[in-house]
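For reference, the structure is listed below as structure tokens.
A single protein chain has been removed from this complex, and every other one stays in its place.
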Amino acid sequence: MPPTEVRELTFAQAVKEAIAEEMRRDATVCIFGEDVAEAGTPFKVLSGLVEEFGTKRVIDTPISEAGFTGLAVGAAMTGLRPIVDIMFGDFITLTMDQMVNQAAKVHYMSGGKWNVPMVMRTTLGATRRSGAQHSQSLHAWFSHVPGLKVVLPSTPYDAKGLLKSAIRDRNPVVFFEDKMMYKLRGPVPEEEYLIPLGVADVKRVGSDISLVATSSMVQVALAAADLLQEIGISAEVIDPRTTWPLDEKTLIESAKKTSRAIVIDEGYGRYGVTAELASVISEGAFYSLDGPVIRMGAMHVPIPFSPPLEDATVPTDKTVFEVARKLCGRS
Amino acid sequence: MPPTEVRELTFAQAVKEAIAEEMRRDATVCIFGEDVAEAGTPFKVLSGLVEEFGTKRVIDTPISEAGFTGLAVGAAMTGLRPIVDIMFGDFITLTMDQMVNQAAKVHYMSGGKWNVPMVMRTTLGATRRSGAQHSQSLHAWFSHVPGLKVVLPSTPYDAKGLLKSAIRDRNPVVFFEDKMMYKLRGPVPEEEYLIPLGVADVKRVGSDISLVATSSMVQVALAAADLLQEIGISAEVIDPRTTWPLDEKTLIESAKKTSRAIVIDEGYGRYGVTAELASVISEGAFYSLDGPVIRMGAMHVPIPFSPPLEDATVPTDKTVFEVARKLCGRS
Amino acid sequence: MTATTGTSKIHPALDTKLLLHMYHQMASIRAFEEQVNELYTHALMPGLAHSYAGQEAVAVGICAALTRDDYITSTHRGHGHCLAKGASLDRMFAELLGKEAGYCKGKGGSMHIADPDTGNLGANAIVGGSLGIATGAAFSSKYLDLGRVAVCFFGDGALAQGLLYEELNLAELWKLPVLYICENNLYTEYTHYSETTAGDILHRATAFGVHAESVNGQNVREVYAVASRLVERARKGGGPAFLLCETYRYGGHHVGDINRTYYRSKQEEHLWLTERDPILNFAGQLIAEQVTDAAGLQEIESSVKAEMAKAVEFALNAPYPSPEKAEEDVYAAN
Partner (left out) sequence: MTATTGTSKIHPALDTKLLLHMYHQMASIRAFEEQVNELYTHALMPGLAHSYAGQEAVAVGICAALTRDDYITSTHRGHGHCLAKGASLDRMFAELLGKEAGYCKGKGGSMHIADPDTGNLGANAIVGGSLGIATGAAFSSKYLDLGRVAVCFFGDGALAQGLLYEELNLAELWKLPVLYICENNLYTEYTHYSETTAGDILHRATAFGVHAESVNGQNVREVYAVASRLVERARKGGGPAFLLCETYRYGGHHVGDINRTYYRSKQEEHLWLTERDPILNFAGQLIAEQVTDAAGLQEIESSVKAEMAKAVEFALNAPYPSPEKAEEDVYAAN
């Protein structure tokens, strides 16, 4: 956890600061994407970067997601540390061959000889009224693929520390940013720090139930914990921060301690990240659990545009609160 | 289960017969793929089809997986029932946008007005010494996507009956064939039959432990059940047959009855199909389980070429036997 | 395989009814987009929208050459295509507002309008995402001998998607009745197309053997003339064609893109708005050629205004779908 009296940044600022610091530190770091330069991305996350580092290192691309991702794989193998920016997580569909059949496997297939130190930054999260092709949270796919690492920051502090580690990692790392969280403010110290990949964070300590939440759902879980506290239930909120490598131990220990767990993730509810997290806990804490591990994900439907429909598809503090209350045997 | 005295076919023959029957029945059924016509696919699954139906309906394509999959989506919307053949399941990486952002969402996004009655046939399965880019079992990805149905046949009988249902379905269906199973023989009646999507099959009745297995792993589970029988353990083998829709009830009932379950699937072990199946059972049969649901999938590594390495990455009858024995408290 | 660069100056004597129909449609699209902007700035519309204002002559000229049964696919900037193909204003607005009465019951939104009744296979929020769908519709038409043509609208940005070249190859190999309509409005979001597009656009089609032409996308009669010719050609089995339409979007990439000077100049915007406006210039021609007079056009404008007001009111008053509806329409019943 960050020290108490520090500067506040938005999530977007934290992301940019991480990239800027790493670009200053290492001349081989560069970034590719659609409208990343002058426009600073449509989300304005990278505003100012091209002014400092120039168009040689902050590179606007054509709308060729497969093309520039593949190019980044080759660049990573030959001396650069490219970051590719995929505007909406929904567009990773176009990069799957380059990420999964190439980036993820190069190191292994070459018997450990070539490395692919690249980062793909992309977004997840619904409720932006963007429709079914601009709202998905597809991180479960990459989490399924050996050879990739997958990062899901939930605070400005984590975003910065994890992204710096991702950029320095010698493997392909996919970094998912919740687009609804870009304006979230939080403490980010001025001094440099790194957060290692594969270490979960206890966002709130509790004793009655474990809420294991990722990315956008961490704030939801924290809000639910507040509601639970009002009725005397003490919830522990755990953020795995990376789905791979996965800090199984922290998840299991928490569930063993509280004897109840809910896992919450914004991906589609079926065959998603919640299934793995729940399985890890169910297996690891089996003899300590008072009830089944409950999974909460996005409704298993394409994400609808209409506000009342879209809002109904994603877990909220209230729905988490209700499920937790029931699991704790309160009516 | 099929009646007892019937003709035997190989898995490949059963697949072809299903397609041929549906093509005879419905002139809008056609099939696209690389070398599907004269060559009858590299696996020879479709040999003879073009001779009967001609090149208008059995269509050789360029090596454009995204291109002809997208074309099939449009053809399905406008009156045809196309089947697309993706030679190796590893190449679905190239079709993800067309399958996930288009095919899966067209019906929903149009408020139920357009339909996409198409089938994608592809393969899964390792141990063929084909290397990391020709051996994956990536069905977990499609199972995660609302709007798609996913079929995993494990016998010639199931392959035929499920494929006929898939072709008649008004939704996009992905049909995964284990390429190591094409020569497997089994009973297939001459009379027409269909197997509905979403109904699990009890491949073997037992009372001590449930082995829930998919596709290539069903035969492995059955062989493990034989081994277990020798030491007096009665294993029930359940084949969900479709990961979506998923027949949760049959899985849960079996686990409730036996109080122990192992789920086995050839996809990568993490964030894969086993996680969902295990979660469904853990949640649904929680109070009946004597021990945690154990998951067995492919080792979480890119699939190696070298025979001793590759063989180590996939569950076998012996490894399933060992895990089951331990779960049943035998040493 | 031919490439006709340079706009051919064809002004066939179109009949009055068609000319006024096209004028009405263009005026209607312009007014629709102005209304959308109003809804956005008054926070009455969820999300964002991409205005077609400035490009009206393309959608209207192309769709005027089609029958109702012919297919189109559209893009994120799709209102104009949908309206030109025959969509009704009230259900369009209702969809943009996420209402049950919308074309997609509110499930689609601005970027996903679809309508089987008018052959609209759907707008698409993936750049280049409908290239396969349109090609497939053309495949069906040929396979089933329906005589329909499929039209795929896309922007200059989609020229960078590899899928385009896979589809051009398939369409030419199989001689499919599909038209690829590239609307070059000079920008992909915030970047000039010349920074993202190497080589020559028309050659990218002719290299695959696909017939290609370009046209002044601000002149509805020219667009209509070339489209009629290409549609006819496709219907007769002549195979696919590629049409590059030179055009301009007046507004930002989306309704929220207000400060644009970092990527394009005010002078440039001014030039297109004043000298190349497809509606203004068409109006001038119609009057000069005595197809109608100022009063006649004024009448059209008034009726467009009235239609628009009525449609927006309908949409604003229409109910939202109830939340349970989120779970419907995922799968078609068998």
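Per-chain numbering from 1; labels A, B and C assigned in written order.
Keep in mind that, in the parts below, a contact is a pair of C-beta atoms (placed from the backbone, for glycine too) under 8 Å apart; a residue touches a chain by one contact, two chains touch by 3 or more.
Because the structure is predicted, anything quoted here is derived from the model rather than measured.
Participant: Among B:K16, B:R81, B:H134 or B:R260, single out the residue that touches the unshown chain.
Facilitator: Counting the whole complex, the residue in contact with the absent chain is B:H134.
Participant: In the full complex, which of A:D97, A:D158, A:D265 or A:E310 touches the chain missing from this view?
Facilitator: A:D97
Participant: May I ask which residue of A:F68, A:F286 or A:F321 touches the chain that does not appear here?
Facilitator: Candidates A:F68, A:F286 or A:F321; residue touching the omitted chain: A:F68.
Participant: Among A:A14, A:L80 or A:I264, exactly one should touch the missing chain; which is it?
Facilitator: A:L80
Participant: I'm checking contacts with the chain that's been left out. Which of C:N124, C:S141 or C:Q161 qualifies?
Facilitator: Missing-chain contact among the listed residues: C:Q161.
Participant: Using the document's contact rule, name the residues of chain B that touch the chain not shown here.
Facilitator: 34-35, 38-39, 42, 60-64, 66-67, 90-91, 94, 128-134, 299-302, 304-313
Participant: Can you list where chain A touches the absent chain?
Facilitator: Residues of chain A in touch with the missing chain: 28, 30, 56, 61-62, 64, 66-80, 82, 97-98, 101-102, 106-115, 117, 146-147, 149, 168-171.
Participant: Hey, which chain C residues sit against the chain that's not shown?
Facilitator: Answer for chain C: residues 1, 160-166, 168-169, 172-173, 195-200, 203-204, 206-210 touch the chain left out.
The definition used in the following text is that only the chains that are shown with their structure count from here on.
Participant: Could you tell me the distance, in whole angstrom, between the mean C-alpha positions of chain A and chain B?
Facilitator: Each chain's C-alpha centroid was found; their separation is 30 Å.
Participant: Between chain B and chain C, tell me the centre distance in angstrom, where each centre is the average of that chain's C-alpha atoms.
Facilitator: Here chain B and chain C have centroids separated by 41 Å.
Participant: Which chain C residues reach two or more other chains?
Facilitator: Residues 104-108, 112, 124, 126, 129, 162, 330.
Participant: Going by the contact rule already set, what residues in chain A reach two or more other chains?
Facilitator: Answer for chain A, listing residues that touch two or more other chains: 90-91, 94, 131-133, 300-302, 304.
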